[in-house]
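For this depiction, one protein chain was excluded, whereas all remaining protein chains were kept in their positions.
Let's look at subunit A:
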Amino acid sequence: MHNQAIGRKTSAMDKVWRVALYAVLLIAAAFYLMPFLVMLITSLKDVEEIRTGNLLSLPASLNFDSWSKAWSSACTGSSCEGISPFFMNSFLIVIPAVLISTLLGAINGYVISLWKFRGSDLFFAALLVGCFIPFQVILLPMAQTLGWLGIANTTSGLVFVHVVYGVAFTTLFFRNFYQSIPGELVKAARLDGAGFFTIFYRIILPVSTPIIVVTIIWQFTQIWNDFLFGVAFSGFDTQPVTVALNNLVNTSFGGKEYNVDMAAAIIAALPTLAVYVFAGKYFVRGLTAGAVKG
């Protein structure tokens, strides 16, 4: 990339430039890291240390009391059981919603790319709009529908909502991935007498592992981090962890306990952070899949 002829002449200049480059990159890294570090430090202090110290002053000793309080006894609205029950609620919502929406997306993507029928492209375009509508437009009708179906304020209701509004994205992911599979493959298999599901199960699914991982990670992050549907459609005992965290932070009986707030916030972020750390490559691919087509 560097032009060698002038590269030698300007090597001193180059050095200054590289130092500046690294400085900017490291300052940016500090900006992104700082909030998390401050959260972590704050969660390990006691209330007195928070009052007297500042954001970056370290605790005298590691104190995990606020963590256990956030987990099992902090008050979120009217009850004081910590955020653990709501943490579990989130899993009860996320797991079925992710599995169902991924399965539907895989089959839809398979049909749209390899079993085109009249109107399937038009339908795909119509579905794409579903990725982008502001959900405020569907909140009230959905609340009414959930009431009619008898699943208002239930976990199944939330699973239903997340599947309905997640399937547009999962379909998009699988469709873009299956676009690269040659249609002749399916035609040949059909001539050999293989049916719709046999081809899907025997030929398509075995090559789909990367996109399945991407989709599951994307859906997991989206649904775990959701707040709008959680706050609009959940009952008190079916709240996801994001709603409980917001209640915890905004509940003020007596003094404000920032250490407990921070511990609860980190706990609520841990599952998606873990996914990011262990499967970052797929996470990034999911993020860019919709934007940079390929």
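In the analysis below, contacts are C-beta pairs under 8 Å (C-beta built on N, C-alpha and C of every residue); 3 or more make two chains touch, one makes a residue touch a chain; residues count from 1.
By our rule, contacts and distances are computed from a predicted model.
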item: Record-based protein name (UniProt) of the chain missing from this complex, from "Sugar ABC transporter permease", "Thioredoxin reductase", "Cytochrome b6" or "NADH-quinone oxidoreductase subunit H"; value: "Sugar ABC transporter permease"
item: Sole residue of A:127, A:151 or A:213 that reaches the chain not shown, by the stated touch rule; value: A:127
item: Touching residue (missing chain; options A:11, A:61, A:78 or A:136); value: A:136
item: Missing-partner contacts on subunit A, residue numbers; value: 1-3, 18, 21-22, 24-25, 28-29, 31-36, 38-39, 42, 50-51, 54-57, 99, 103-104, 107-108, 111-112, 115, 117, 120, 123, 125-130, 132-142, 144-145, 164-165, 167-168, 171, 190, 195-198, 200-201, 205, 221, 224-228, 231-232, 242, 245-246, 249-250, 258, 261-262, 265-266, 268-269, 272-273, 275-277, 280, 283-284, 287-288, 290-292
